[in-house]
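One structure, pasted below without further comment.
The complex is shown incomplete by one protein chain, all other protein chains being positioned as in the whole.
Right after this comes chain A.
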Amino acid sequence: MVQRISLTHGEGGELTHRLIKDVFIKSFGNLQHTQLDAAIIKLNASKLAVTTDCYVVKPLFFPGGDIGKLAITGTVNDLAVSGATPQAITAGFILEEGFPLRQLKLIVKSMAEEAKKAGVSIIAGDTKVVEKGSVDGLFINTTGIGFIKETHQLYPENISVGDMVIVSGTVGDHGIAIVSAREELGLMTDVQSDCASLNHLLQELLEKVDGIRVMRDPTRGGVSTSLVELCEELHCTIELEDSSIPIRQEVEGACDILGFDPLYLANEGKVLLIVDKNQIDCVLDILQNHELGKDAKVIGQITECQKEEGKVLLKTPIGSTRRLFRLSGLLLPRIC
């Protein structure tokens, strides 16, 4: 039994065939797609959403997940926050020569499990093997497609003064989980990555509520960077209330020690929503009754619209206000 990936696994011959059959198809299934060079899917909507993402997280396994789970949740969430119903995902793997087969199987298994949970199928894939040292273990690319139902469309242009900003739960968990998993920092916490597929929750929201203007998943760059980008694109001002932002005590403590700001840490299972103020109770009710949104809170509101320059302001606990900017420079490389 082969224990490690060798360059031959990527040559397209017998070993490649066995790898695909024994590892990928075994977990992902979908044999009907393997008969042609491309997967063919039936369209049942007029609008299609496509997204692609590469995953290089270090370490590959971390509290609350691994690179495989992340490669599914990340792509599913990008579709879901755009209002799409994720349907299918393709997966590309770049493997380093010598990578343990056992680890690959674990990663592929957790991809399959997460895909099942999210209700998407993995319909096409590719594997390449490169010499030792050319990549760090394993990198994954996933591309996701989803359909947009007529009733699920988002209308960011309807944003107006008084709209509320909601975050679906505690901020910065993924960032700190990764930092703790990188043992070199000597930081030990029990914080788990929040990585999770949000599509079922967000679809329920779009199904039941009308006034959701826009949604974003605050991954790299965190809540601050996501909101700054949103405000710049939509030419509005958001005022956040610092003390309303849900942050775990352990995350806050770790940030104090390491000099990080939780508002700039990555999240992998959280969504930011801008919602019509009349729909707030309904939105919070749905979020808080779902496992993935139980800590949801209103954290701010839209105070100005149609401004030439959009911006995000943060009201600190002492009552003064400061402006938030994009993440600048390096915080944590290879966070996702």
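Everything that follows uses one rule, which is that a contact is a pair of C-beta atoms (placed from the backbone, for glycine too) under 8 Å apart; a residue touches a chain by one contact, two chains touch by 3 or more; residues count from 1.
Methods note: contacts and distances are computed from a predicted model.
Peer 1: Report the protein name recorded by UniProt for the chain absent from the figure; options are "tRNA A-37 threonylcarbamoyl transferase component Bud32", "YdbS-like PH domain-containing protein", "ABC transporter permease" or "Hydrogenase formation protein HypD".
Peer 2: "Hydrogenase formation protein HypD"
Peer 1: For chain A, which positions touch the chain that isn't shown here?
Peer 2: For chain A, the residues touching the absent chain are 184-186, 243, 249, 258-259, 261, 316-323, 325, 328-330.
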